[in-house]
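Removed from the display is one protein chain of the complex; every other protein chain stays in position.
On to subunit A.
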């Protein structure tokens, strides 16, 4: 029996494993990097072993340090979670060699499946349909488009679409760099890109006694940059016959490699009902909660039981209802999914029925790695949380999930929340018409558009201005009991200006403001503003935060969330940006500098490349001119807003 388990991971998956351990009475050991020292999962574990450093390579990817941590803390088992070393056979071996229990399949099995190229061959020989592999050196035009994938990969990292031969070498190189950084293995391979196909995967669970369960399929077609953002079970595109065939293929695949524990067999399902094997994920998947909900089981508990040698019953439980999961990312879909970093000022999902566990009866489940006030850094995956709705059918699950997401108080960071809501409410999604190119074949700008329309923004800004006015008045050391903004002679309206993305919103109001029904104190220091909008009374919850960026005011209402930045009443005269300065769009590390001082550059020329959140971001010039100064060097860590280079703009043509 396992008595104390080290979770070789971080964030929400660490919390997920800890939750089950607590339910089972198993002690928990967390490891944490320096930036994670104050994270929730660290606080929740019984024992913590700090791993000095910040980057994954210094911390969560260091197998030796993890094994040492387990031994030091007296753990007798290791759960790798997902990502990091979860599919690293040598780590699994090191764990076993240290006399610890490895919660996962046998290292050989991981190794076989980890090398994606070899894995496909193995499956093909077991009778599982596979896609042909393409050699990057000899690819022909006719074989395009293709996909470059990291052999050791997962989670879309290192994956690139190539549509012309010209871009192939560069994309392969970039994929290698990313794979090297993410997995410590730069091997990549190519296969045909099936457009319009669905990503379908089957959850398998196998014990050491020959029983293999196929726990239905999950549809994970809605993806961005090959990373899943919406997952559900069952798939709207899979009928019972296909389901039977998929499950049979998955069981065959698992048996072919002697798989033990929880794993996932991934397939591409074409519109014609044909499917091809993609890979086996020899670990727990991010999207395992949907399967847990529908099958009413705890996969982590079963992983531990299997690792302890337990037998599975002959037949899996019967599925019930429909579950959909969304992954909430700190990223801006409208800006090419640019990762956002900064402080998560508030994260509160309304009506959560269970956390890290199957809700009793249909309901809402939250698996979150973050909480209010957390700093979302640049070192790790920008996923904040997973939200899962389990309903009697797909439509009710989608409705519940969209409503919960839309009503979530999510302050301080740009996220993909509104995109998720729009997709969940999209006609095509509701019709079950999903494929891996969903976001490419639909208008991304429309999908990513804010839920709040122009009127909603205007009303929200008014609510924000009035709430802020009342907050100021309430907190005033003198005259707080007098009517707000009282004047015996009125000479002008009150004015507040906000910025929202690129827009400036000017609000003018008088006290008492027409249309203002009430301002009352809500929980968590919020103010609730009720406005009368042509006879309809609308409530707005307004939260204000003093941040490094200035005064942030977040307005939530059924009209959609609106995040506003208050324009300071008095501009700070010392705050003058250097003319022609190019500043870092986000915190990150300079990968390479493409220009040197004195060089003439065109508008849009690449100045340098920043790596942030495991992604490379090109920093380009806003105008043509001469590079006057380069202030950074490769390898340097920079903060958002830091001046990277100074450009002398070209003289205007006269």
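The rule we apply is simple: a residue touches a chain if its C-beta (ideal position, glycine included) is under 8 Å from a C-beta of that chain, and two chains touch if they have at least 3 such contacts; residues count from 1.
Note that in this section contacts and distances are computed from a predicted model.
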Q. What protein name does the UniProt record of the undisplayed chain give, "Pyruvate dehydrogenase E1 component subunit alpha", "Multisubunit potassium/proton antiporter, PhaG subunit", "Fused response regulator/phosphatase" or "Acyl-CoA carboxylase subunit beta"?
A. "Acyl-CoA carboxylase subunit beta"
Q.
For the chain not shown, which residue from A:446, A:479, A:517 or A:597 touches it across the whole complex?
A. A:479
Q.
If I consider the whole complex, including the chain that's not displayed, which of A:469, A:507, A:531 or A:646 touches that chain?
A. A:469
Q: Just the residue numbers, please: which parts of subunit A touch the chain that's not shown?
A: 469-470, 472-473, 476-479, 481-492, 494, 496, 511, 569-571, 573
